[in-house]
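Handing you this structure, nothing more for now.
Apart from one protein chain that is not included, each protein chain of the complex appears where it belongs.
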């Protein structure tokens, strides 16, 4: 069964590959050409890195590019930009803004970060307190953001601020793109319990942002932020990983290396192996159903399930290691990580404790499953209609 | 170290035993004499089965009575009366009421039951809907109660009713003692998933109660009911059971009988054995601290812990039994039980499912531990000050 | 790392969707939980009219080839049907006959035997079952204690079998027995001399079982299915059985979750629906995770069951995950319902009993994980 869209796409990819042979073309140059031909985000409009097609067409493009030896590493190197920022710009930005930002984002010439969470606003992102005050054609920003990856290397930050403290909390927010090299932006590493700083704290001290960097209307910040968060959910989704890979693979390896023969530990390993395989098959099933246009509840359980599993699996690996689990071979010299895993088992044990916190705590995920998937009623809300300044905080 | 109170008590007990040798005295006669000498509830005032002492003195009396071969079986045979009803009468009844009810309660000539829960008011007992309407010197009661043990043999019922539906839910209630043999009281067995009916449903259809049977003021019903519930908590508390008794003993027995040698099941059995022993030691510690006058949080965890443990232990026993666990030797012929356990393992598995529901669900117990013991804040209450008739129900 | 797992297509075909909607409609109309209760309390738990209707719908012969009068469909379609049957804890000998007996004959019988035995199973005229267990905790029996000795060109069977599903309803009992050349599986007429069928009182009264004693039971030469040692074949039969059971377990677990969610939306305590409390809401959400995981492994397993290598992983995987999920969800369903969930009149207990009994009948999850571990080399 031939599909004319697919045929045309294949031709375009072939032409790109022919004109810019991956083996001989510098990566950034290749990605620029890919953008210019609409093969970056196939569902974007023509002229903005797309061809006005569907998201699934991009999978086909990527598969063919990878098969031909081209790099799609930019998607990981600038993950927050390409997976989330682009979606926000596509949905909410002016054409001029898109023209300014999308191409260098895709080529990784300009890296992006996301500035949402604050010390006082974790699960309750809408409770944020970073203030932006209008001053002529500019806005002046003061406040603190946390848990920002990439902030120390990013050129641009997606920033949600509070512009009207008198409005109810979801209404008084405005969304900006901030130049991370502006005066007054102070990026500091945020060290984790592993001794590494994957994340940053970002302090804003009278940082000035031109109004042309505002995304969508004043007061529309929460709506724009939701677009980002929804794109984040898509980006975090399991994808297709091989059986017995990742942490469960590490646990099996530890089991074999240890020469252990304790049937009790073995049964616990097998139970986690089975649950991991069930979660993996659920991701595959969800992907298939979603791409067939019949998305079901199976698509929403992965984040929660993997958070639990990763924590349990790495804890079991420590038990398999026995006394070796009490060591910490790298030591706790505080530093930025050189790579994002795979971690040695002891560090993996510590690192995975955050899996049930980062990108939405497991409590929030359970609320979402209960309310949005199963249709259960929400909690009574005490903060919904109050002016933000009157909502209890701490 | 001699204690003059204890010495006096011992003398009184010796005299009772001498005057009414347990071996030759009919039980009810013995209990009557015990009541008359103030040795029934030592902390009650003189003339009402007590001597104005402390609760702990009763333990001493009971220990000595048991040692001398006297029966304290009345405490179990009329548990709801002697453990809970007496406390309510002691705290809230008139002297005339106490004189009428306490002695035959203690002798078991008149058995008691408790009529609190309703189909629409389980955890939220204060949401109850059984109406009592004043009519001259009487009250007319209509409604339905559930989960009443003993109702089919009881002479008296402790009944909480709603007398003012316009008042907030905790305020419009009144407490009565109802004659269970009155016209309009219909007691039906409530069959459980085991096929047995330990409990009853009780229907009230224009049942008339004389006002002299009202306990405390009109509208004071919730306060009186709380006294009952608090006495219930005390009554349910673990007490001192032998190591490896009850369900964990049954599991160990099943393990040995099965000749099983699976290390995986064994480790799970050992884990439950350890948790059961930890819970048992916690009860003992709690009893000791409480009787030393320094009660701590260890006294409040038993109900929750044992509910979980009983469910897990009996489930494991089923697994140990393997195919034998799929049998149900007694069959499901619906009937009232002849005895309250010990149950065969399959019935125990079913019966213990209710342990986390009866006498306060585990969710309520966790709320209580969180709020009353740890001091965490309550949920936002939507029903607290609303007139009862306006509170959403279902 | 293990070998790459095969990719399967999860999306149902139109035919499978049709089976599902037809089955749900029929079961709700004709069985329903009121009828389940009647059958559950009846003497033999069997409704001949219902059985006939199931046969007419083609269910009893769903996986039997068209040449033998069946519908010629496969394990995926049987999985769809069993999910629906599990939703209603459907009573009767369906699983025993259309899964256990049918699979055994299909896997082990010679073409001649299949031709002789399957049509009556397909048409529902014969109710079959398999009698394989003897000890309470031996689900992969090394060798039966039941024996078959040759005599006069036939066989004499001696022994006792336990947990024979629908033993009291069955016409044809397939009995495993030790012979002088390995394990054999023998067709025994339930009415034959020396066959004593004792129905047992069971935890799950919607699925009956019996103890079957064989006291010098004589069968003829052709009663032995296939040739030679059947140990390997029986392993395949049990793998297919637990995969079918997993589908049924998923259906039951799904229904329990739905019951909990429905109740949590309507039951109020302290002026709020109980589903607005996190204790209840999060429990329902965890039910969803377990049900979806169980569904994934069960649907995967029916799709790879013909891949001998992969089914050694997928079958016990499905059995372990679906068993544990169903038992957990059915138990929590009672807790969500509170007191009413503990009453005989509420339906929650039907599912708990089905769940618990199913988790023991063909091996505990611990047993399944053991098999899985052997298959994946752990």
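By written order: A, B and C. Residues from 1 in each chain.
In this section, a contact is a pair of C-beta atoms (placed from the backbone, for glycine too) under 8 Å apart; a residue touches a chain by one contact, two chains touch by 3 or more.
Nothing here was measured: the structure is a model prediction, and the numbers come from that model.
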item: Identified contact with the non-displayed chain, of B:15, B:133 or B:271; value: B:271
item: Selected residue (touches chain absent from view) among A:21, A:69, A:119 or A:295; value: A:119
item: Contact partner of the left-out chain, one of B:66, B:217 or B:376; value: B:376
item: Chain B, residues in touch with the chain not shown (by the definition above); value: 242-245, 249, 252, 255, 266-267, 269-271, 273-275, 277-279, 281-282, 284-285, 288-289, 292, 294, 297-298, 301, 304-305, 363, 365-367, 369-371, 373-380
item: Residue numbers in chain C that touch the chain omitted from display; value: 277-279, 282
item: Residue ranges of chain A at the interface with the undisplayed chain; value: 117, 119, 121-124, 127, 146-147, 190-193, 195, 258, 260, 262, 264-265, 311, 315, 318-319, 321-332, 334, 346, 349-350, 353-354, 356-358, 361-363, 366, 379, 381-383, 386, 391-394
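Going forward, only the chains that are shown with their structure count from here on.
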item: Separation of mean Cα positions, chain C and chain A [Å, integer]; value: 43
item: Shared-contact residues (touching 2 or more other chains) in chain A; value: 267, 379-380
item: Shared interface positions of chain C, touching two or more other chains; value: 272-273, 280, 366
